[in-house]
Each structure stands twice: as structure tokens, then as C-alpha cells.
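A single protein chain has been omitted from the complex, and every remaining protein chain is retained in its original position.
The block that comes next holds subunit A.
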Amino acid sequence: MATLQLHDLVKRFGDTEVIKGVDLDVEDREFVVFVGPSGCGKSTLMRMIAGLESASEGDILIDGQRMNDVGPADRGLAMVFQSYALYPHMSVADNMGFSMRLAGVPKAERRAKVLEAARILQLEPLLERKPKALSGGQRQRVAIGRAIVRNPGIFLFDEPLSNLDAALRVQMRIELARLHEELDATMIYVTHDQIEAMTMADKIVVLHDGVVEQVGSPMALYHHPRNRFVAGFIGSPTMNFFAVEVAGLDAEGVRVTLPGGGQCVVPVDGSRVQQAATLELGIRPEHLRLDDAGPLGGTIQVLERLGGQTSLYIETDGGLVTLMADGDVAYRVHDPVRFGFDASRAHLFDAEGLACESLKAHPLASLTRQDNRVSPQAAP
């Protein structure tokens, strides 16, 4: 069980700065997910925590101890690699027991620990097999087993599910969440898949270009994205953005003019906003609703029926807009539609892409995965 702090962490490869001063606090037993597009530095950041890359500047503290100059094996961590990185010439049992063999642990004790990990992961019948005789999901579990036997304070997962097929991915996701509960360990998890991030994290760290864009609970990121990047990255399908003009400011929020001339009041803090400035309004596809009297309109370009829901891609004056509607809407391609939204669901972003703060916090924004477990009905 361990905590982790990163202080102003910087990583340079030659002249290229890939991590540009990251500060982060990870609490004991927290499940933290680093998420971001490829090349954002999330894997590098994890490798720095693991000790596989050195830090160019800044401090890495585990349980308050500075770890910059401590070797990977002595940081009390275990890592699960994207490729699993199993030792192909060793059996499952030897793979899991390798760290103990190196540490000179007696054979009987090694065996007992391997069996214990195998029990947790349901790998007992496979212990004598070589990795090549295992399926992808089994290899994944062996890689996790190898981490478990080290009894680490912090588990590091580097995109562990990206090599699995969709069905297995869902299953492993559930299994990892279960494991987190059973092992009661701090876990740091890197992924580019925001669904994995949303479903598993206590805390999501959104990275972009080597900078932390926002840290928060999944619901905080969803309901109160700090900037346009986070707003666009979290949520699927991605948020719609329109250019709007500020028409007025008052205690209710910011009154803006929508493309097509309609107006609405977005309940956000307008203190940084100037009259007549052009802002960007963001609204999620699931918060748009079909409405014949709505302020926005366009023509349906593509229509995707998923059964329970239908995605409408609507060509408007302000660009292509995605709208999630009921599964049984009767529209067809090329039909004209009108739609609107509840202004309290909208977000406003200034010219720098920073969000105007909501006047009222969303009731779920402070919800964590822990709360989900303890009392599901506590959420209003």
C-alpha cells in the first residue's frame, strides 16, 4: 500500500521535451488512470514512475521517499506491460516466480506464493504451460500474476487490454476492478481508451502534449471539463462545438447567440467574458434533443441505428453535429431536423479553450468509484 507524488516532473529526449512539468498526488489504494491521445506522454510518465526512464527534472516520491535514483525493482512497484512481456522460455509458474527466484526466496515459499496468485487469477490448471500455449486473455492474467506475487505497493498497467478483443476487454476490465478491490493496492493505469478510464478510475489524469490537462473523478471530468481538450476527449461520441457570440452577461450566466440566431443563457461564470466576444459552446450528443421548435436545425447526413439509441449526424450552418436520439426515431437520411438543448448542460470555452466555470456543480461531480460501491442509492 503506497502513495505516489510527482513534483514538477520533466522528461527530455535530446532537445524534445515530452513531459513538461507534471505534478500529481496519488493516494493510497487509489485507482488512477492516465488517459490521452497517442504521443501525449502517458506511457513515458508511467515508465518514469517505474524507473525504466530517468527523470530529467523533478521528483518522484513513493510513500514520501524520493525514488529518482532507486532502481525499478526496489521501488516497491510491479508493472504489467502492453505486450505482456512474458518470458517465453519459462512456464507460467516460472514466469510468476522469477522475481522471487532472483531474490533467492526458497523454493517452497516461491511455490506457495505462485499458487496463491494463480488461485486469485484462476490460472491453476495452466501453471506448467509455456506462454505460447496460452490465449491472449490467459497471457494477460499471467502478466498480472507476475505482478501480484511481488506484492507491490503500486501496480502499474501500461495499456494492458489493448491487445485483447472487445469481448475479452470488457471481461478483463471487470476482473481488474475486482482485483483492485481484492488486493487493496494503489493502481496506476495507462490507456488511450476513455471508456476504460471512465469505468475503472477513481481519478483520471488527462494528458496532452506532456502536460496534465485535468485531474479529477470521471464524473467531474465529464460534467466539468476544465478546457476544450478535456471536453472533447472525455465522452463518446465526442462533444459538439459551435461558435457563439456573447449577447449579454448577468447573474443567471452568459447569454449567447447561437448559429441561426437563437439565444440561450448558459449558467456559467461570465467574469472573464467580454460583451460581443466569440466563444465556443460545447454540448454533448446525448444532451441534444430533437425538438421541432428548437433553435438549431440542419439535414441528416448519416444515421446510425444501434438499437437502443440512434446517432444522427446532422449538417448544420455551424458544421457537422452529432445527436444521440432514441432507438426508434422515425427520421431518415436527408430529412431536415430541428433540435435544441437544455442550456444548463452546455459548456462555454473562451478563445484559449478554457472553460467558464459552472455556477452550480453537478451533483455527481464529486462521485467516486468508491461511492458507487458503498451506497449506490446515495447519489441523488
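For this structure, a couple of remarks:
Convention: contacts are C-beta pairs under 8 Å (C-beta built on N, C-alpha and C of every residue); 3 or more make two chains touch, one makes a residue touch a chain; residues count from 1.
Please note the rule applied: contacts and distances are computed from a predicted model.
Comparing "CO2 hydration protein (ChpXY)", "Cytochrome P460", "Carbohydrate ABC transporter permease" or "Transglutaminase family protein" against the UniProt entry of the hidden chain yields the protein name "Carbohydrate ABC transporter permease". Summary of contacts with the chain left out: across A:Gly64, A:Pro88 or A:Pro125, the touching residue is A:Pro88. Shown as candidates are A:Leu52, A:Ala133 or A:Ala243; the residue that touches the absent chain is A:Leu52. The residue touching the chain not shown here, chosen from A:Arg146, A:His192 or A:His208, is A:Arg146.
For subunit A, the residues touching the absent chain in the complete assembly are 50, 52, 71-74, 77-79, 81-83, 85-89, 98-99, 102-103, 146, 150.
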